[in-house]
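This is the structure I have questions about; it appears just below.
Of the protein chains in this complex, all but one are displayed in their positions.
Moving on, here comes chain A:
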Amino acid sequence: MIRLLLLLPFIGLMIVPFYNIREPYLFGFPFFYWYQLAWVPLTSLLTYIVYRSVRRAD
């Protein structure tokens, strides 16, 4: 079940209308940019959580 976490980046990034906006800004970046950049570490983190549960699989 924990593997389903890997689907979150797909959902988060395929809902383009949700993040195709300017406000709120962060460090001068419109939301469109920092939202997508934030998914990079978030995806790594989710992958790490899944990795911990499957690393002994083989």
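We take it that a residue touches a chain if its C-beta (ideal position, glycine included) is under 8 Å from a C-beta of that chain, and two chains touch if they have at least 3 such contacts; residues count from 1.
What we mean here is this: contacts and distances are computed from a predicted model.
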Query raised in the report: Can you tell which of "Acyl carrier protein", "Sodium:solute symporter", "Branched-chain amino acid ABC transporter permease" or "YceI family protein" UniProt lists for the chain that's not drawn?
Result: "Sodium:solute symporter"
**Report entry** Touch residues of chain A, complete complex, unshown partner
**Finding:** 3, 6-7, 9-10, 13-14, 16-17, 20-22, 25, 27-30, 32-33, 36-37, 39-41, 43-44, 46-48, 50-51, 54-55, 57-58
